[in-house]
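Input: one structure, supplied below.
A single protein chain has been omitted; all remaining protein chains appear in their positions.
Take a look at chain A:
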């Protein structure tokens, strides 16, 4: 079993987001980056499958050198080697093209990633990768088992679950509870020092989109508590102060 896990390096979920350059660029200063939480589920399941079935897990990240701590953490969790495509991940198509180029070269049985990144939340990369490679792409996958060359998959659908079977190779966008997040152990951290991390240049520079600006939600207003027996005051405030009725 040859597994590729694509990971993003994203701001910690509690980060306070700001922008620079006239609201066209995310301000990275002082931000703590983590492995994309959904990618982390994908990696955890990949490592479990490797332990059960044998094979290798390769981690792939499209990012600049500052993502390497996130990649090392993936190696510490149990990936065997890593590839970093040395480029700013500008949009979903660009990232998907890089992943597809690496996958064509190395012929993986499974290409796993999170169902979406948690920075820009496009949720498109797995679909585009599947299309570029001519493979089925399924998301969001919450359960995955492999039986020979068949994957048994449970997918979340609106209000329920869908059970599927598909032949390998496959591209999957993963989410909980496919596996429990793994914490790197101390020996893993030490051995990650010497695991191979190959840096390659991007194969193309195609981007199909261009960000013209970001906007933050308006700051939340102050909350006023009105006791339940003062409905009249509430209505009056809604009229005069909040001006919503």
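Just so we're on the same page, contacts are C-beta pairs under 8 Å (C-beta built on N, C-alpha and C of every residue); 3 or more make two chains touch, one makes a residue touch a chain; residues count from 1.
Following the convention adopted for this analysis, contacts and distances are computed from a predicted model.
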Listed names "assimilatory sulfite reductase (ferredoxin)", "glutaryl-CoA dehydrogenase (ETF)", "Putative Na(+) H(+) antiporter subunit C" or "Amino acid ABC transporter permease", with the criterion being the UniProt name of the chain not displayed: "glutaryl-CoA dehydrogenase (ETF)"
Full-complex contact with the absent chain, from A:185, A:204 or A:233: A:185
Sole residue of A:3, A:76 or A:151 that reaches the chain not shown, by the stated touch rule: A:76
Residue in contact with the excluded chain [from A:101, A:118, A:142 or A:168]: A:118
Contacting the left-out chain in the complete assembly, out of A:5, A:34 or A:170: A:34
Interface with the unshown chain - residue positions in chain A: 10-15, 17, 34, 37-38, 41, 68-69, 72-73, 76, 118-119, 121, 176, 183-190, 193, 217
